[in-house]
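Provided herewith is a single structure, encoded as structure tokens, for subsequent inquiry.
In this view, the complex is presented without one of its protein chains, the others remaining in place.
Lettered A and B in written order, each chain numbered from 1.
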Amino acid sequence: MEMKRKEFIAFTAPSMLIMAALMIAPLILTFYLSFMNFTYGSNPQYIGLKNYIDILTNVRFWNATAFTLLITAVTTFAKIAIGFGIALLLYNITKFRGIFIAGSLLPFIVPPVVGTLIFGWLFRQHWGYVSYLLNQIGIDISWYADPWAARWLIMMHVIWQGTSFVFLVLYAGLQAMSKESLEAAVVDGATYFQQVVYVIIPYLKPLFLFVTMIMVMDAYRLFDNIAVMTKGGPGLATETLMYYNYQIAFGRLSLGAGSAISVLTMIGIFILMAPFLYWTYKEQTEK
Amino acid sequence: MARIILENVVKKYGDVTAVQKTNLEIMDKEFLILVGPSGCGKTTTLRMIAGLEEITSGNLYIDDKLVNDVPPKDRDIAMVFQNYALYPHLNVYNNMAFGLKLRKTPKNIIEERVMEAAKMLGIEELLHRKPRQLSGGQRQRVALGRAVVREPKAFLMDEPLSNLDAKLRVQMRAELKLLHERVKTTFVYVTHDQIEAMTMGDRLVVMNHGVIQQVDTPLTLYNKPANLFVAGFIGSPAMNFINCKLIEENDSLILINSQFRLTIDEARVTPKVKAAVNKEVIMGIRPDDIFDAEYSEKIKGNVNNTFTFIVGVVEPLGAETLVNVKIENKLITAKVDYRTKAIHGQPIKLIVDMSKVHVFDAVTEENLSI
Partner (left out) sequence: MNGLKKFFVLRNLTVSTILYSLLFLWFIVSIFPFFWAFMTSIKHPVDAFSMPPVWLFEPTLNAYKALWIDGEFMHYFNNTMFISIGSVIIALIIGCPAGYALARYTNASSFYLLLAALVFRALPRTLFILPFYFIAQVTGLFDTRILLMLIMVSINQPFTIWMLRSFFMNIPKSIEEAAMIDGCTRFQAFRYVIVPIMGPGVITAGIFTFILAYSEYFIPVVLTATRAATMPVAIAQFGVDNVKEWAISAAGAVSIALPVIIIVIIAQKYIVEGLTAGAVKE
């Protein structure tokens, strides 16, 4: 029986109300504030687009954007490649699946702060185990003091943390795939590589899209690991947009400017998401 | 008087009409079956009676009261779903008692009614089990029990036997007929299986593409189908249809095409048939009414009702054999005596019982010979 409009409204009302009050209302307020000169403690004054102009002409903003985009591109690609590889591997394995999945879930499920800390300790100059191992083979990298090393450190952590999500989703997709398509390919004489490229990847295309979109969204908004591991350093080398936002809004208490950065970040995310949404829409309507 | 009346009822989903203007009167206590192919609108019609679908236009009366805007729970009807829809978290007893509990029926009356229904359906042993512990047939009975307990004005059933295996289905058909006798309540039943419909219904409503084709007793539908669709839908194996021309010769009406000529029996000539002389028509004849000339004791063959064709496929059924012949690129089936010597590729002489032949208008598909 079709749900009536009245019933629908009644059932969704409490949820919608809370979201409107605690999420949508502040959202609108932030937009509004982005056009204000508002430092916490004083009164806000309308200044039009000045915040936006200041930020868009600030090198620091563009550095943060560049680094954020770098992280997004590199880690998303790595997570998908490694995650897909693991999914394929696990698909061919019969033993120890449960334990493996439980173990590889840990980096993803555990609070990012914790994951960041314990990952970061391993790379500490004098008492990090990984640093020690690298030293043993003659490699001496100052992960926290060297700007590029620090950037790679952050990216490695993101990959470590997020790959299991990709792997799980693709693995679930693989299990839902009918074995017949693969068998038909084998009968036709396809090598393993050809099977992957011509049967598995096309089948998983919607999942790839979905997962990539989520990964891009999340990477663009990275905060926890920066704040805990490098605090944007050394200098500003590992400052992402969110961390930059945090510094301006709560470090300097320039809430107006901070709001503007948030809005700009949001626009950035939408620009990145647009192609994915378009592709997903195309996939859906083609069905 | 728990009769159900549909008056000009229409159901539309956006621009698509699922049920066209429908007028139907369902008598109190009758076993009425809505039958037709998938998508014909039978389930939609049933759901409109139940109140699970909104009526786009028209009026629905249950027990002579207008119920268009009355919610299902107030229509005093009970429904049995194709997938039984039992409440998974309740045992059989509570599944059956659910409706009564909601209406605040006193406990002793609930117990009385549930036990009575359980006995009627043979499920007393199962009262403490949960649905997942039951077989398909048992779940079916619980679903029926849940409906019986409500003592409704009408039972609505949406293909309740479709999910059962063939043997169980045949058994349940008989049980449903018995149940109908016992509870003496209106049954409105939906199925796509015409054999099921023919064996169980008092009257059948044959539907196609949202339109009621004919409402009649099984026998009438079989012998006097109103149009091509009903003629082809009812009866198994299906009626044969052959395109030909109707001509008049010496006061007899003859069906003629490139491969045969057959004379229609006097008894089958109606005014409508006469009016179709010199027009293209469709001849309809059931496989049961075509005989192998060598083994036809019942009917005498003569030049007016015999034709000879090359045999296509031969399918022995045991007591009878189905012989297929090709006439003008169509396969015609004849159900003949099992002793037939029909062989693929060889000619066979067949006698057609021209007193059972139907003549359909080639354009309107109306049956002209009833």
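Rule of thumb we're sticking to: a contact is a pair of C-beta atoms (placed from the backbone, for glycine too) under 8 Å apart; a residue touches a chain by one contact, two chains touch by 3 or more.
Bear in mind the structure is a predicted one, so any value in this text is a computation, not a measurement.
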Given A:Phe100, A:Trp152, A:Tyr198 or A:Trp279, the one touching the chain that is not displayed: A:Phe100
Given B:Lys42, B:Arg150, B:Lys245 or B:Arg286, the one touching the chain that is not displayed: B:Arg150
Sole contact to the chain not displayed, among A:Phe35, A:Phe61 or A:Tyr246: A:Tyr246
Residue in contact with the excluded chain [from A:Val169, A:Ala185 or A:Ala237]: A:Val169
Of A:Leu49, A:Ala81, A:Val110 or A:Ala145, the residue in touch with the unshown chain: A:Val110
Hidden partner interface residues of chain B, rising order: 50-52, 71-73, 77-79, 81-83, 85-89, 98-99, 102-103, 146, 150
Where the unshown chain meets chain A, residue by residue: 1-5, 7-8, 10-12, 14-16, 18-19, 21-23, 26-27, 29-30, 33, 40, 82, 85-86, 89-90, 92-93, 98-107, 109-115, 117-122, 124, 126-127, 129, 132, 144, 160, 164-165, 168-169, 172-173, 176, 206-207, 210-211, 217, 220-221, 223-224, 227-229, 241-242, 245-246, 249-250, 255, 258-259, 261-263, 265-266, 269-270, 273
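By definition in this document, only the chains that are shown with their structure count from here on.
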Centre-to-centre distance between chain B and chain A (centres being mean Cα positions), rounded to whole Å: 59
In the complex, chain B residues that touch chain A: 51-54, 72
Touching residues on chain A, where the partner in the complex is chain B: 1-2
